[in-house]
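Of the protein chains in this complex, all but one are displayed in their positions.
Labels for the chains are A and B, by order of writing; each one numbers its residues from 1.
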Amino acid sequence: MRIGYYPGCSLLGSSREFDESVRAVCETIGLELVEVPDWNCCGASSAHVLDHELSVALPAKILAQAEAAGLTEVLAPCAACYSRLIGAYSELEKNPDHRAKVSEIIEMPYTGAVKVVNVLEVLERFADVIQAKAVQPFARKVACYYGCLLVRPPKVVNFDRPEDPQVMDQLAAKVGATPIDWPFKTECCGAAFSVTRTDLVAKLCGKIVDSAVKLQAEALVVACPMCHSNLDMRRPETNAALGKDLQIPVLFLTQVIGLAMGIEPKKLGIQRHMVPVAFNAPTGAQA
Amino acid sequence: MSSANHHESRPDTLAARVKAATGISLAQCYQCGKCAAGCPVSEEMDLTPCQVLRLLQYGQDKYDEKAMRSAGIWLCLSCETCSTRCPQEVEIPKIMDVVRAEALKRGIAHPKSKDILAFHRAFLDSVEQTGRLYEIGLVANYKLRSGHFMKDVMLAPKMYVRGKLGLLPHMIKGTAAVKRIFKRTLGSKG
Partner (left out) sequence: MSRIGVFTCHCGENIAGTVDCPKVAELSRQIPGVVHSVDYKYMCSDPGQTLIKEAIKEHKLDGVVVAACSPRMHEPTFRKAAAEAGVNPYLCEMANLREHCSWVHEKNEATTQKAADLVRVMVEKVKHDTPLTPIKVPVTKTALVVGGGIAGIQTALDIANAGHQVVLVEKSPSIGGHMSQLSETFPTLDCSQCILTPRMVEAAQHPNIKLMTYSEVEKVDGFIGNFKVTVRKKAKKVDEKACTGCGLCVTKCPNKKIPDEFNEGLAFRPAIYVPFPQAVPNKPTIDTANCTYFKNGKCGVCSKVCPTGAIRYEQEDELITMDIGAIVMATGFKLMKTDKFPEYGYGKYKDVIDGMQFERLASASGPTAGVIKRPSDGKEPETVVFIACSGSRDRAKGVPYCSKICCMYTAKHTMLYKHKVHHGQAYVFYMDIRSAGKDYDEFVRRAIEEDEAKYIRGRVSRIYEEDGKLIVKGADTLMNGEPVEIKADMVVLATAVQSQDCSEDLAQTLHISYDKYGFFAEAHPKLRPVETNTAGIFLAGACQAPRDIPETVAQGSAAGAKVAALFSQDELTREPIVAVVNRQAPPLFSTCTGCFLCQTACPYQAIEQEEIKDRSGRVIKTVAKVNPGLCQGCGTCVAFCRTKAIDLAGFSNEQLFAELMTL
């Protein structure tokens, strides 16, 4: 099976391990990723702040490139990219005039033929394969953290339920993890304010990390590079804001699945995390 | 206090601009406060999301300006918590985008927006130049624009060691096309 692949900027840089683990897992489950040719940045959380049209045109260009390459579906693992792409897709779907205008701006035909999917959606299709290949169960208590962009706004993404979503939990359970029922699955981590308002990010991440630890999770599991960098890279600031020293590691879901499938940790980029992926108790101690 | 009628038919009110740009009518909001209640950053905002909407509902320059000058609008993370739960289906983040854009256009954006704006501009500069985000370039540019030279200096080496910082920008083939997209949209605004 093949699917279009839009890694996005973060997956080439600060969240390289997400790219690595997505590719490794997809290879194992037999899903071929076809990178969108010569893709550009989606504009992330900056374009829409300054100009709405730009925030639609950049993703539209990506989807148009995919369309030109004959793809019908594009996987965007980064939740921020996913949100931008599907947001533009849904806005243009509703409005043919806007479609025409955007086609002119991007100098390419855009017809809306390419669907956008997130990593959870794609993995869900392979849930049984994943379960079958999970030879080394990830038998730990995990807190699945979805963040904002995978489930909101529900009318646009139309995926899982907007509060207390389940898909990541179900996938984690398939590879032997025990997902905890916790209230912060979709509370915002501060997203794009990592650099400019680190104080805010630390405060918001503090609530999330603290709650997960209190409920005895051994790892936070995410599917978004922004969430990851806030929860992982900003841990010193977060701990300072909390006045605690919480060392709970943050893994991408694809890393969790990859580990369970016996893929070499290095291939999954486990070594790249700021908070080391280390556990106090041996596997399954608390499960 | 003067009367506040007919504001949406006056084309120059902020409410009218919101309507034109997003199709959302400010009259939909019945000021229940649910948005402010769930917003992750409303405690930090000088004006909570529902207050911004309240000001816009008047359709008077005085209140429009107050909304545009607020610092709170720059804190909105577009997390969509508010719009997901709003009983009246008001898409607040879209409204925030319009208010911010107008504030910039009129040059009355809150001073505290400086850093946030500097970041967004630096980000877009990078995309405009190379077609993709060049993270080191972004940080350097942001430091220049914001004046926060020491920000995160300790982080960079750690990231480098973990292979998280690419030293060279990725140039895409379609850079020229991307530049033209910027020209046609953001234009001189950026």
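A few remarks follow.
Throughout what follows, a contact is a pair of C-beta atoms (placed from the backbone, for glycine too) under 8 Å apart; a residue touches a chain by one contact, two chains touch by 3 or more.
The shown structure was predicted, so the numbers you read here are calculated from the model rather than taken from an experiment.
Of the options B:Thr48, B:Ser113 or B:Thr130, the residue whose C-beta touches the omitted chain is B:Thr48.
When the missing chain is restored to the complex, the residue among A:Ser21, A:Ser45, A:Gln65 or A:Ser211 that touches it is A:Ser211.
By the touch rule set out above, chain B reaches the unshown chain at residues 30-39, 42-43, 47-51, 81, 85-89.
Against the chain not displayed here, chain A makes contact via residues 161-164, 183, 211.
Quick note on the criterion: only the chains that are shown with their structure count from here on.
Centroids of chain A and chain B (each the mean of its C-alpha atoms) stand 22 Å apart. The residues of chain A lying in touch with chain B in their complex are 9-10, 12-16, 38-41, 43-54, 57-58, 61, 105-107, 148-149, 152-154, 162-163, 186-188, 190-193, 195-197, 200, 204, 233, 269, 271-274.
Of all residues in chain B, those touching chain A in their complex are 21, 40-41, 44, 75, 77-81, 83-84, 91, 97-98, 100-101, 104, 115-121, 123-124, 126-127, 131-133, 135, 139, 142, 146, 151-152, 155, 158-159, 162-166, 170, 172-174, 177-178, 180-182, 184-186, 189-190.
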